[in-house]
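All remarks here apply to the structure that follows.
Only one protein chain is missing; all other protein chains are in place.
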Amino acid sequence: MKVLKKEKFPQIWQAINQAYELYLPIEKDDRVNFAQWTEGETVNLEALKTEISPKDVIFPQSETYLKFESDGKKLQLESVESENREYVLFGVRSCDAVSFNLIDNVFLREPIDRLYEKRRNKGTIVSLACSEPEENCFCSSFQIKPEEASPGVDVAAWDLGDKILWKPVTEKGQVLTQKFAQLMEDASQQDQEELIKLQNAIKEKVKELPLASVDPKVIKGELKEIFESKVWDELSQSCLGCGACTYICPTCHCYDIQDFAGGNCGERFRCWDSCMFSEFTLMAHGNPRTTQKQRFRQRFMHKLVYYPNNHGSYACVGCGRCIEKCPVNMNIVKVIKRLGGEG
Amino acid sequence: MSCSCHGHVDPLVPKIAVIEHIRKDTPDVTTFRVVNPAGGKSFTSLPGQCAMISVPPIGEAMFSITSSPTEENFLELSIKKCGIVTEYLHGLEVGSEIGIRGPYGNNFPVNDELKGKDLLFIAGGIGLAPLRSVINYIMDKRDDYGKVDIVYGARTPDDLVHKEDIFNNWPNRLATNVFLTVDRECEGWDGHVGFVPQYIKELGLDTNKVVLICGPPIMIKFVLQGLEEIGFKKEQIYTTFELRMKCGVGKCGRCNIGDKYVCKDGPVFRLDEIQRLPDEY
Amino acid sequence: MSLENKQISSENTSNFKPLIVAFCCNWCSYAGADLAGTSRLNYPANVKIIKVPCSCRVNPNFVLRAFQRGADGVVIAGCHPGDCHYTSGNYYTRRRFTLMKNLLEYVGLEPERFKVDWISAGEGNKFAAVMNEALEQVHKLGPNRKLRDARWKR
Partner (left out) sequence: MEKIANKVRETARLALANGEVNKILGWKKGDFWYDSYPAFITEEEGTASLIWDSFCVANLSKYLIEQLKEDIKVGVFLKGCDARAFNQLLKDNRVDRDKVVIYGLPCPGMIDPEKVKKAGLAKGLLDVQKSEDEVVFITKEGEQKFSAREFAYDKCLTCQYPNPVVYDELLAEEVERNNTTEYFYQDVEEIEKMSPDERFAYWVEQFSKCIRCNACRNVCPACSCEKCIFDNSKANVAGKAKVDSEEQFFHIVRAYHVAGRCVDCGECSRVCPVGIPLAKLNRKIIKDITEFYGEHNAGVNPSLDAPLETFKLEDIDPFETRAKGGK
């Protein structure tokens, strides 16, 4: 275990940036989001969660993977390789770190999504424990422990005031640590004790959170039963059908494939898509989901029933972003509670 | 150039295929025969599987492969003109290059549950396309299967696809019956007139068979009702689905019926499997 | 004053051949372009004319799409107010594109890149003059980068 003094931050950002692409929570116009670091950016590691989840670092909002050119009847296809360097994603909260594993479950199962795999393998992820969970956090509902290193992260870090405690957990994490070891010190006995104190404090805070009692297990019954519940009519009425919740969500991963045409050449890209959109399932000969109720139900059934059936865990990490961002204050907590018979 | 033969290339990247032959089946259905530019099949597949066809810059669409896997030299796809991709495809000529990737999805259990059984195929309109790959597969391995009954209907005689097969090839095979029907009386048509579900009841078939169905949703709905009335069980019936697909590999998230993805867990489902799924297709 | 003959001093624009997309109303401006042609008036070849039934047929999307896919300047030409073949189409054009032009400038487009003008069937001269002027101004500004799609290739 190492210790990194906060006064060394500018130095380590610079140093990491030499060897890797560096993504950090960066503040712009009062808003904090993960972005590639460049000299002079305001890094904000105090803000608990970024406005949008960091999933776009591992799964970009849009990426071109094919170029094409046609000449009469001839067609040329050329796959586009991403040119990204190895990168470090620094300051990921536990909920977001877990969300990466949830997306892995889909993209890294056969047939493996090579674009994603490549990008994922290039990343070293440094998590940062949540010293101050916020009132709309409910990660504990999904057995996520914000005081600990989440499975899958390469380095776990804790904020100890004027320094962070730095614990490599994987080989990649070791490599990163060794590279910049000269900027760090070994953690002392006292640091270790402080860590335990901090972790206990976080645990206590999490217990006290207003949404701590949210429990997805209240949703019981067969798939079809839940699907046919009357609750959907009621809950979906206020849904505007925008995709804000899906795009800020760390676990939503549906995508669209589109072509960009420019004369006889162009490119094909995939981009985020949302099951909330009316044309999401539209086919030439019809649409199986014509109402917002059906689309709304799809999103939550996916997170709370379908995904668990297929992968053994809920597709929600309790980050609370949808609670903050839904224009009409509809969110997964309301859905869980209502499906569980509350209200 | 693309090189989809290597494992590290993304499954979303298509490879080139050339249209070798075009046959207009009906005013709006055309059968395309595609091959590798250097000759040969783009890939091997099983009966009921699908291929994603790319026509940049219009886009991609999933089609069932209508040729039998036993066909060694090419893939065939029967495509009905109904959207922007299919419209573009219908404008292509022999020699045009397109993108293709696949095969996708599961298949009819030709080597398991169907083996040695009497089979009943029920198709409506373009729904014959996926079943044809099974029928031709079975015709090529005729001894492995029992009696074959094919009930096929379309709106008009003009809308019947694969005419060579339904009128000549299949009826002349051993223990194979083809029952054709059209929705309305039509000049020059002396065959059966009426809807498929009704026709099935009229035929008075025995129920010791496996049934394979594909057609418009409304036809499937009534056929299933009819079959159950006659005494067929859900475990005896297979059908194949089609929903909006983008990736074909179970990731883009739009072709699901409940927790099943049509592109990956389907398109072929046994009726009792569908029963636990929501009615959203 | 054709640009092909004109010596351009500015370095970065020396090889620059601007592309102007001109939406011309079928009844007046397109006929004006015809007249300019038959009168052998000089107007640049890199003006691509798109014939529209009326200037009010031009959807603002068309203008944006033209800029996205290669246009360095866009001109909409219609009948003079009062002369519309359909009585009042160009009065709507006038309102719509007064607002649209201002909005485009508000998001940063140079005013010279987007023009609307009224050209009658008899104004072959004016057609040539408007197009030459548009081209010249756009030429001075250099290639349009602002609304262009980075993926677009000429």
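We just call them A, B and C in the order they show up, numbering each chain from 1.
Definition applied: a contact is a pair of C-beta atoms (placed from the backbone, for glycine too) under 8 Å apart; a residue touches a chain by one contact, two chains touch by 3 or more.
As the structure is a computational prediction, the values presented were derived from the model and not from experiment.
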Omitted-chain contact residue, chosen from C:54, C:71, C:116 or C:135:
C:116
Where the complex has a chain not shown, which of C:17, C:80 or C:140 is the residue touching it?
C:80
Considering the whole complex, which of A:7, A:29 or A:225 touches the chain not shown?
A:29
Among A:25, A:60, A:173 or A:288, single out the residue that touches the unshown chain.
A:60
If the hidden chain were put back, which residues of chain C would touch it?
35, 39, 60-61, 64-65, 68, 80-82, 88, 91-92, 94-111, 115-118, 120, 122-126, 129-130, 133, 146-151
Given the full complex, what residues of chain A touch the hidden partner chain?
29-31, 33, 51-52, 60-62, 64, 135-136, 210-211, 234, 237-238, 240-244, 246-248, 256, 258, 260, 269, 271-274, 277-279, 282, 292, 323, 325, 327-330, 333-334
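Note that only the chains that are shown with their structure count from here on.
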Touch-based graph of the chains, sorted into line, ring, star, complete or other
line
Can you compute the centre-to-centre distance for chain A and chain C, using the mean CA position of each chain? Integer Å is fine.
47
Can you list the chain A residues in contact with two or more other chains?
260, 266
Chain B residues counted as touching two or more neighbouring chains:
none
So, in the complex, the side of chain A touching chain C is made of residues 64, 260, 262-263, 265-267
State the interface residues of chain C toward chain A in the complex, per the touch definition above.
69, 149, 151-153
Where on chain A is chain B touching in the complex?
65-66, 68, 70, 73-79, 106-107, 109, 111-115, 222-224, 227-228, 253-261, 266, 268, 270, 273, 275, 280-285, 287-289, 294, 298, 301-302, 305-307, 309-310
